[in-house]
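A single protein chain has been removed from this complex, and every other one stays in its place.
Each chain carries a letter (A and B) given by its place in the written order, and its residues are counted from 1.
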Amino acid sequence: MLAAARLDFSIVREAAPALAHGALVTAEITAAGLAGSLLVGIGGAALRTSKSRAARTAAAAFTEFFRNTPPLVHIFFAYFALPAIGINVPGIVAATTALILYQGAIAIEIIRAGLEAVPAGQLEAADALGLGGLDRFRSVVVPQALRISLPALGNNLISLFKNTSLVSAIGVLDITGVAQDVIAQRLSSAELYLTIGAFYLLSVFAFSAVLRFVESRLARYAT
Amino acid sequence: MNAYLHALPALLGRGLLATVTISVASMLIALVGGFGIGLLRALRNPLVDAAAIAYVEILRGIPLLVLMFFVCFGLPQLGIGIDAAPAAIVALGLWGAANGAEIVRGALVSIPRGQSEAGVALGLGRIAVLRSIVLPQALRRTVAPFMSLFTAIVESSSLAALIGVKEILETVRVDIENDATLWTPLLLTALALYFAINFPVSLASQRLERKLG
Partner (left out) sequence: MTAEPRSAMVSLDGVRKSFGSHEVLKDINLSVAPGEVCCIIGPSGSGKSTILRCINRLVRIDGGEVTVDGLRVTDPTVKDVDLRRRVGMVFQQFNLFPHMSALRNVTLAPRKVLGLSAAEAEARALSLLGKVGLAEKAGSYPAQLSGGQQQRVAIARALALEPKVMLFDEATSALDPEITGEVLAVMRELAAEHTTMICVTHEMGFAREVGTHVVFMDGGSIVEEGPPRSVFENPQAERTKAFLSKVL
């Protein structure tokens, strides 16, 4: 109670428009990150399960490097590295690129595991029906692999969403960055952290609810 | 090159030491807290369950960075002053405990129901069933997930740089501020250090997972 008395949420009301804009930036980075990491995941998983040993090794090395090093360091690296190789992009692009590579590396492993979990009998049945490689992949393997991968891909999306807060470290004004900005000008900080904490928490609950709904819809043909 | 060599001792000395200290201390909190909360949930008390679920969902639902900022900068406003390095350990430890609780709970529910039924049929009480039948079997299933939690904690310890703790990343950042040309070797060295700590643990965890699963 004593602690609560020291909180004054009027500061949050004043900062609301800026925070709303920050939330939009967070949403944009999440959307771009999701699309990018899925592309990296699908492409990487294709390499990871290909016949070429070199491709498999390269994809495995990519995954192991990114998932064993901190995304925050990747963001700093991209922030310095992209301009250094002549790509002059805003910080938000560098940071999003770094997040795409990190979450994409995890997506590679998730999708690979999904592909390998499709039972051998399914491939045999598709072969026996004369389905060619592409039809077999598209109609039989991919839908089942996606269903198997979906819960883990959902967790990866939630992890991506939370990791977007790291972009504030290089000055991007996502919702965490905006909060930091406001805090730098005013003395109070607890109110703002509680507010953006609630924003992240409620968003994660919403993601989880949607994912659970999709999974339950797909469960009707679970075996 | 000279400037880089000049910067190395601090990075490999104090920086690396801080990263390892923060990670290990946080991991200890995660282990104790994770087992504490996970085992409390095995009691199936509705109140305890609700509190544990709330704790786990909240800690896993907000970005660790926001939690760390709150502990370091928000708590003093509420009368709880805390230094940066302890704040980083508290935030990482609380976050790790929430993840640890899920690991322990997952391992406990993965033990087939028939095992505890057999224990009850032998006349053992609930605590005895948990202690002598379920827990010993569940314990080995927590090892690989806790190892990968450790790698996540090591990665996340880099967030302490953003509250000013002089661990690996912050040491590098300060050096880059002094001499911007050093970013490539310094950041690559930082990445190599994190990789050197995490990769062996991650490999061992994957190998163990494959052996058990």
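Please note the rule applied: contacts are C-beta pairs under 8 Å (C-beta built on N, C-alpha and C of every residue); 3 or more make two chains touch, one makes a residue touch a chain.
Here the structure is a predicted model, which is why all the values come from computation and not from measurement.
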Considering the full assembly, with which of the depicted chains is the omitted chain in contact? A
Among the options A:Leu24, A:Leu129 or A:Ala198, the absent chain makes contact with A:Leu129
Even though one chain is not shown, subunit A touches it at residues 119, 121-122, 124-132, 135, 139-140, 143-144, 147, 220-223
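As a convention for this text, only the chains that are shown with their structure count from here on.
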Separation of mean Cα positions, subunit B and subunit A [Å, integer]: 20
Per the contact definition, I'd like the list of subunit B residues that touch subunit A in the complex. 57-58, 60-67, 69-70, 73-75, 77-79, 151, 154-159, 161-162, 169, 173, 176, 183-184, 187, 190-191, 194-195, 198-199, 202
Contacting residues of subunit A [partner subunit B, same complex]: 2-3, 6-7, 64-65, 67-73, 76-77, 80-81, 84, 162-166, 168-169, 176, 180, 183, 188-190, 193-194, 196-197, 200-201, 204-205
